[in-house]
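Removed from the display is one protein chain of the complex; every other protein chain stays in position.
After this line comes subunit A, so read on.
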Amino acid sequence: MLTKRIIPCLDIKDGRTVKGVNFVQLRDAGDPVELAKIYSDEGADELVFLDITATVDKRKTLAELVTKVAMAINIPFTVGGGISTVEDVKVLLNAGADKISINSAAVKNPGVIDEMAREFGSQCIVVAIDTRDVDGTDYVHTHGGRKPTLLKTQAWAQEVADRGAGEILLTSMDHDGTKAGFANELTAEISAALSIPVIASGGAGTMPHFKDVFTFGKADAALAASIFHFKEIPIPELKSYLIGEGISIRK
């Protein structure tokens, strides 16, 4: 049986792991390669590396870091942050990334999703969607959640799937950093409407939050950062809990 995935996210700045509360304040949480190895050994199903300063500073994610990670770990990982062209993707996949994720670039030029999917296959193209509730309607935001767009989240999710995205990484900016639980309703709505997997992100604070996002939220995978980095929830414990709750999980 296909299992639900637990994905620690490592936010990267200047080659170090950081996690912002609501993406603004940053705290240093260590060496990404070392942390990746620990997570892989602890049973993380996948990892996401996000160069959070990339879009803002127009910097490219360091391919050298990707190579170091690929050499060190034997689970899949996704790299995102500031990726905008087919050439960017090629560099990162050749460096050893399994998937890449695009966000702002897809909003700016949706055709790039088709282009990347055609060139490399849908399986390695993740489209990250940062969403925020604006007067009762969910709208896509870019630039680390700071910049609102006119795109409605559900419609955009459908469009990126139609254009060839292999997975959607859905981050609720309203929940991110709150530790009050994932955006289960919105996640369920999008997951049910699409035929591609949805990774839920933003709001994980307790182990039952993960159970909720897999059941009520219909998520295929759940992503979190600080609760893993600061060992508030150890991955082996989380997995045992979820198995006990009847969720299909890889031991």
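Simple rule for what comes next: a contact is a pair of C-beta atoms (placed from the backbone, for glycine too) under 8 Å apart; a residue touches a chain by one contact, two chains touch by 3 or more; residues count from 1.
The rule we apply is simple: contacts and distances are computed from a predicted model.
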{"item": "Among \"Tol-Pal system protein TolB\", \"Imidazole glycerol phosphate synthase subunit HisH\", \"ABC transporter permease\" or \"Substrate-binding protein\", the UniProt name of the subunit that does not appear here", "value": "\"Imidazole glycerol phosphate synthase subunit HisH\""}
{"item": "Per the touch definition above, residue among A:I38, A:A70, A:V86 or A:I247 touching the missing chain", "value": "A:A70"}
{"item": "Residue of A:L93, A:L170 or A:L242 touching the missing chain in the full complex", "value": "A:L93"}
{"item": "Sole residue of A:C9, A:I196 or A:A224 that reaches the chain not shown, by the stated touch rule", "value": "A:I196"}
{"item": "Residue numbers in subunit A that touch the chain omitted from display", "value": "1-5, 40, 45, 70-71, 74-76, 93-96, 98, 120-124, 166-167, 191-192, 194-197, 218, 220-221, 250-251"}
